[in-house]
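All protein chains but one are shown in place.
So, subunit A:
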Amino acid sequence: MCFQQKMIHSLFLINCSGDIFLEKHWKSVVSQSVCDYFFEAQEKAIDVENVPPVISTPHHYLISIYRDKIFFVSVIQTEVPPLFVIEFLHRVADTFQDYFGECSETAIKDNVVIVYELLEEMLDNGFPLATESNILKELIKPPTILRSVVNSITGSSNVGDTLPTGQLSNIPWRRAGVKYTNNEAYFDVIEEIDAIIDKSGSTVFAEIQGVIDSCIKLSGMPDLSLSFMNPRLLDDVSFHPCIRFKRWESERVLSFIPPDGNFRLISYRVSSQNLVAIPVYVKHLISFKENSSSGRFDVTIGPKQNMGKTVEGVVMTVHMPKAVLNMNLTATQGSYTFDPVTKVLAWDVGKITPQKLPNLKGIVNLQSGAPKPEENPSLNIQFKIQQLAISGLKVNRLDMYGEKYKPFKGVKYITKAGKFQVRT
């Protein structure tokens, strides 16, 4: 009988053309051929996004994620929590992103030794060891152009030779001895609106996915508390481990010793319909005539309640039906492209000015002889509104304890479209 193997046995990185470009085995070597089951599923799924995340094979399970055009395929052998594996794989991808600036095949191949060292450091016998970027960076220094030049001259290495201090403290996310000349703390309140709008323009579903991303460069061991004008908005929140949960429960204040650098402080969800304002409306007329191999397309986008802020960065993408051959459209603003292979129409609108609403109008040509498409395409809208958190969330104040200096503080708000779809 096979020995018990907890967690991830092996990891394969596979690019979109199906090449395995990196493999790492934490125990015995598993043959690449196990990936054939993955390729089979990939073929069946047609679209890369549709490959199921858990695949069973006669002797193993393959749990995969798809990130930045790379499949991270892990091989496991016994019962493990799949979320555990998926979370870990995302953490691996995050770490690559953090170390190399991008999580791409080239970046990984260029830094293969560091990648190997990282993977070894992150997982031991299936137990995640160090996944906090702060700790990893003390163990294995990220590559920089300067360092590799210095290393090659002095012969020193990119491996830290002392034990990271944070690893065992009660605040594993922060390293000791942080020093900055300029002490700064920035918070970005980013809200994304997920919505489904039906044909008639009424909202089927809408919610806000918000996050507060922080960039904290403070010396020493600062202890921060962040309070809100309207903390009651936040009733469904996920916290970074640094946040003291008790304090939040009793006082609705975020109290924490922050990690050093960039991190996500909280993420939250506002689902109560009346709090979710929809900042744009779309007027649309898409129709195909019976037996005429052509159709009409007419879409106008306008601003709704935008609280005096400009809606910008507006982009509309539409997956047109397969029968569409090409489109002859005129845009009053911005430019559009239609890809006859993928049938994707993309209209880059830019900023919306209420005086002159952007409109895209014209003729859709169908393949001759093709039947009239049954389904009308959904419109996918992207937009951005600066200096506004659409839920109304507002930071009240930030206080710092434990250190003497006066930090520079800043809060920025931005609202974006998440999965924002208009059915036609």
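Here, contacts are C-beta pairs under 8 Å (C-beta built on N, C-alpha and C of every residue); 3 or more make two chains touch, one makes a residue touch a chain; residues count from 1.
Keep this in mind: contacts and distances are computed from a predicted model.
Participant: Quick one: find the hidden chain's UniProt protein name among "AP complex subunit beta", "ER membrane protein complex subunit 3", "Ciliary neurotrophic factor receptor subunit alpha" or "BZIP domain-containing protein".
Facilitator: For the chain missing from the view, the UniProt record says "AP complex subunit beta".
Participant: Just name the one of A:Gln32, A:Asn230 or A:Gln386 that touches the chain not displayed here.
Facilitator: A:Gln32
Participant: Which of A:Val204, A:Leu285 or A:Ile363 touches the chain that is not shown?
Facilitator: A:Val204
Participant: Thinking of the whole complex, not just what is shown, which of A:Cys16, A:Val54, A:Ala176 or A:Leu285 touches the missing chain?
Facilitator: A:Val54
Participant: Contacts of subunit A with the missing chain: which residues?
Facilitator: Here the touching residues of subunit A are 1-6, 20-29, 32, 45, 47, 49-50, 52-54, 56, 59, 61, 64-66, 77-84, 86-88, 90, 109-117, 120, 124-128, 131-132, 148-149, 152, 155, 157-159, 161-163, 167-168, 170, 172, 194, 196, 198, 204-205, 207, 209, 235-241, 245-246, 249, 264, 267, 269, 271, 319, 321-322, 374-376, 378, 380, 419, 421, 423.
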